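Just one protein chain is left out here, and the rest sit where they should.
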C-alpha cells in the first residue's frame, strides 16, 4: 500500500516503477546489421564497410587485416578491379562514391611496405593438402584461404611464374610488376603453400591423379583459348585476337604493321580497353572501339554499361580512343583476305517476349568505315584439354556458389562461364577453400550470407557531412608510357579522410543518435560492445516504440519490426 | 547570511570558467552502478517511465536540458504536459529537486527558489520550465518580472505551439494558419488567423545576458546553449522548438525530422542574443521550401488542398514569413559555416561531429 | 521595550526579528507600509534578506512558495485585491504543505473600488487551507506574527496574520516590542522537512488522481484540526518568554456571566470592549468573545465559551451576498449541535471602512432586546441612500 507523503511529494526517479514498454503496440526497434551495398557488390566478398570503420578509428593495420580476411591481394585488386563496390556505394547518390579502390590499393601497398603479417597460422604438419591448378588470382586466393583455414596448398602452374593473367594480360601501366610481385610473393611465402611451376595439366598432371593424391582439387586454369570470331562467316587472314595481341606485345614489345593505321577493336572488356590504349600509344593513326554495350550515362541501364574499369574508359577517351557504343560489326569489307573496311550497325539490348534481353540490330543504321585492322576482343574460353568430363561446353558451370563440380573438385575463376574479374576469381578461391575446409571436417557447406542489402533510401543522409571524393593524381596523357603506372597513389591522410566519408551503411556508427534522441531514455549505452556488435541496447521495459531512433539512425542499423504479443 | 561553503564557491568558479556545471558532490556515485542504466555516462535528470506520448518532442527536449544542466539544479515547472507526464503521484521521473505549482507562475516560483539559494549561500542553479502556453501567454508576466529582477534562473520554454495538455488549443505561439481545436480550418477560416508571437524579441528587450532559441533536431547545439546559459550569472532564456506528434499530427518517428525542417526552412530560426543584441545564428546553407516542413504535419493539411485557392495563398504567406526570418536574422550566413543547419546534424563514428576538434 | 509605533512599522520590525531569508513585496493599500518599512531595514543593513520586489501579488505568493519550498523562511504581505489575485497560489501553498507567513492588512474587495478596512479579503480565501489568525491590536499583530512563523513550521501549513487595514496598520500606539534575544529564544531557525534538496531530490506538486485525492484533502483537514492545539501551545510558549499571551484560539472578555454575548474578530473587538466599559451600566454587561483563530475554527472552544448565553451577536466584517455574514453563518453551524444554543444575531458592520463607533455596543444590546430584531442585517447601512427598488 502506497503511503501518502505530506504534500504528496514523490521520490526521485520512481517513474522507473512504471514500465512504459507495454505502450508498444505496433513496432519495436531492433538492430539489423544489413549488408553494406559495397560489400554486397564485391565479388571478392570484401566487407569494405567493416574495414573503413577501422580506418575511421585510425586503425590502419587492423583495417588491412579485416580486408585480407576476404581478399589477400588488395594491392592488386585496388589497381585492376572495376570496383563494383564503388558503383554500388550509397554515397554515389549523395556526393560521389567513396574512392574505395584507391584506399584498398593503399592498404595493400602499406602492408607490403611495412611487412604486415597475414592473419594466418602455419598449418599443422598433418594438415590436409589441397591441390590447386593455376597460379592466377583465383588459385593464389584459394591457396591463401586454405592456409588461413588450417590446410596446406600445393599449386601447379603451367607457366614459369605465378600470376596468371595478372602478369600476362594486364599492362604494367595498370598493374606495375613490383606491386604484383610484392603482394604475390608474400602470399606464396606463407608457410603451407607450395608452388610448382611448369606443371601443366594434361601434360604433367591429371585431375584424377591429383584427386587421388590430395584432399581436394581446385581448378583455376583461367581462359586461354580465344573465342572464335567471325562476321557472317568471314574471317580475315591476318586476324589478330586481342588477348593474344596484348600478350605478344607485353612479351616482345611489338605490334603488327597494320596497327600503324586505322584500327577497329570489337568488344567491350578490359582487354579491349587495354589493347586500344596500347595500340594508340604505339602509334596507331586511330583506334575505335565498337561495343554492343552502352557508355555510362543517364540513359543506360546498369546491366547495359560497358564492363570496364570506369577510370580506364575515362583515360582511354582522354587518350583519344573513339568509342562507338550500342553497335556491332555487321560486315567485313575485304580486299582479298585483308580487311579494308567494316560495316557497323546500331543495336541495343531489348526485352523479348519472354522478358529476357537480347540484342536487336536496327535496320537502316548501317554505315561503313575504312580500316587497316580489326581486332576482335570478344573473350576467351577454357582450353578444353585435360578437363574432359568436367567442362560444360566452353566453361565450368557449377550449380553451387562454392564451385563444386565433382566430389572434392572445385572450379574457380574465369574458367567459370559467368565470371570475368580478378575479384570474382579471388572470391571463388575463398568460397571453394571454405567449402573444402567444411567438407574435410565433416560439416555441411558454409551458409551463404543472405542478409538484406542496405540501400540509400534506408539511410538518413541528414547526418552526413558533405565531402567530395578524394582526387587522385594521374599521369597526363603526354607522359603515359607502356610502363609507368597511370593512376597515382593516395596519401595516408587522404586515405583516412576518405574513410571518414564512409556512410557505414547498415552498421552501427556509434554516433549516439539513438542514445541522444530517445525521448524515453530507453536506449542504453554500453562501454563494451553489445551482443549485436553495437554500443547500444534497447531497454524494452521503457521503449514506447515511437520509431524516432529508427528514423534518425543514419546508417539504417536500427529498424522497426512488428511488435508481437 | 550564512557564509558560502568552500564547495559552493569552487563549483561556482568552475561553472564560470567552463560555462557548464561540473559534477556536483551530490551526484549519484558511479560505485552504485549495478545496472547498465545506472552506469550511463550522462546525468539522467529525466528518467524513463514518464508518460509522454510516443515520440514526444518536449520529453526529448527536457531530457537533453537536464543532461546538460544537472545535477546541481532545481526546477520549477509550470503546469502542462511535461509536469503531468513526469509526475503522476506516487512516481516522478525527475532526479533533481523539482516543484510544480501552477500554470502561470513557474518563473515566480523559480525567483523565490533562487532568492532562497542566495539567502542560504548556495550555488544550486534554478531552472524554470514552461510550455508555450505557460510562457508566451499566461505566465508571461511572471517571466517578465523574473527577467527584470535579474534572478539567476535559466528559463526554458518547450515550444510545441499550442495548449497540448488540454487538447491542442491555439496559443499565441501557434503558427499562422495552423489548425488547432480552437482554430480549426473551415469555410471561413484557414486555421489560426494571427501570427506566432515573436517572444524572443520581447525577451531580448529585457536586456538579459543571454537568450536563445534551440531545436530538438539539433541536440548538440541545444546542449551547448544550455551549458552556456548555465554558466551565466543572471537570467537566461531558452526557447526550444519541440514537436508534438499528437498536436501537429505527424508520425511519432518524425519528431526530429519535422523539427529539423522547421529550422531549415527558416520558420524557426536558431539564434542567440546577448544583452538584447544578436550575437549568433545557425545559418541555413540552402533554405528548404516551407512546404517541405508543412507537408509532414496534419495541422497544415488544409494548405495542400488543390481545390481551395486560399491554400496557396497561405502557403505563400508562410513562405514569406520564413523568408522574412531569413532576411531579418541573416540566416543565410556568410560562407560555409560548418555549424549551419546542415552541418550541426553531422555525425561520425563515435558521436556527433559538432563540438569536436 | 515599550514604544509608540505605527502598526506597519512594528510588523516590519517583528518580521525582521524572525530573520526571514526571503521577503516578497508588492504594494497595495493599506499593506504597503509594511513592505516599505522592511525594505528600509534592508536598505540600512539592519535586515539581511532577499527582498524580492515582484510584479504582482500573484508572483509575491509564488516567490514565497518557491523560497519556502527551497528551504527558506519566507514572508510576504498583501490585502484585498492582492489576496484575491494570490488566491490560486494560496490554495497551492497550503496544498503542498509549505510553511510560510503572510500578513493580510484587511481591506474590502471591489468593485466598486474601496480601499478601506473590512475583512472581505480574508473571507474570500476562507477555503484556501491557510491558518487564519485575527488580531485586535498592533501588540497582538506583532506577537501573532512571531508566533505565526513557529506555527507554520510546526504544522507545515501557511499562516495568514490578519490585521485590520488602516485601523491597525496606520495607527501609532504603544507596543511592547520584543528584543532580538527574546525572539531567538522563542523562534527556532526555519525547518521544513519537505524542502527541495539536491541531496534528496524530491518532486513536489505531483499530479494526484482520484485514488489519492480524498486522502490528501483529509490529511489537510486533519492537519488543521491538529493545528488548534498547536496554536494554543505556541501562544503559551510565547507567554513564557514574553510574559503575555495573544489569546490562543479565542478569549472571553467583558462579563463572563452575562447572558448576552458579542463575538467578533479583529480591531472591532477593542471598540466593543471600550463600549462595554462605557455602556454596561446603561444597557447591561455582555460577554465579549474575541475569536483569534478563524481557521482552524475552534468549534469546541466556542461552544464552551457561549455556554449559558441566551443571545449571541456575531459581528461580521464581511458579507456573503445571498447568505449573510460568513462568520455568523459558521458560528450558527457550530452552535447548532448544542443542547441550549444561544440565539445568534449576525450583523455585518463597518463594511468598506464604515467607522464603527463606541456606542455600537449600546445599540447592539438594545437591538437584540427587541424580539423582532433581525437575525442578519448590514446593520449600519442607511437604506435611505438607496433607490427604493434597490433596498
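Going in written order, the chains are labelled A, B and C, and every chain counts its residues from 1.
Note that in this section a contact is a pair of C-beta atoms (placed from the backbone, for glycine too) under 8 Å apart; a residue touches a chain by one contact, two chains touch by 3 or more.
Here is the rule we go by: contacts and distances are computed from a predicted model.
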item: UniProt protein name of the chain not shown, from "Heme exporter protein B", "Pyruvate ferredoxin oxidoreductase subunit gamma", "Peptide ABC transporter substrate-binding protein" or "NADH dehydrogenase subunit L"; value: "Pyruvate ferredoxin oxidoreductase subunit gamma"
item: Chains in view that touch the one left out, judged over the entire complex; value: C
item: Which residue of C:125, C:208 or C:268 touches the chain not shown here; value: C:268
item: Hidden partner chain, touching residue among C:32, C:103 or C:137; value: C:137
item: Hidden partner chain, touching residue among C:170, C:259, C:303 or C:343; value: C:170
item: Subunit C, residues in touch with the chain not shown (by the definition above); value: 2-4, 6, 29-30, 115-117, 136-137, 164-167, 170-174, 267-271, 273-274, 353, 355-358
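Please note the rule applied: only the chains that are shown with their structure count from here on.
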item: Chain closest to the assembly centre - both centres taken as Cα means; value: B
item: Whole-Å gap separating subunit A and subunit C, where each centre is the average of the chain's CA atoms; value: 91
item: Subunit A-subunit B separation of Cα centroids, rounded to whole Å; value: 49
item: CA centroid of subunit B to CA centroid of subunit C, Å; value: 43
item: Residue numbers of subunit B (touch at least two other chains); value: 86-90, 92, 94-96
item: Residues of subunit A engaged with two or more neighbouring chains; value: 2, 5, 8, 10-12
item: Residue ranges of subunit B touching subunit A (in the complex, touch as defined); value: 36-37, 39-41, 44, 46-52, 54-57, 59-60, 63-64, 86-96, 216, 219, 245, 251-257, 260, 338, 342-343, 345-353
item: In the complex, subunit C residues that touch subunit A; value: 95-98, 156, 193-194, 200-206, 208, 212, 215-216, 219
item: Subunit C residues touching subunit B - in the complex, by the definition given at the top; value: 21-22, 24, 48-50, 52-56, 58-59, 62-72, 74, 88-89, 92, 96, 196-199, 201-209, 212
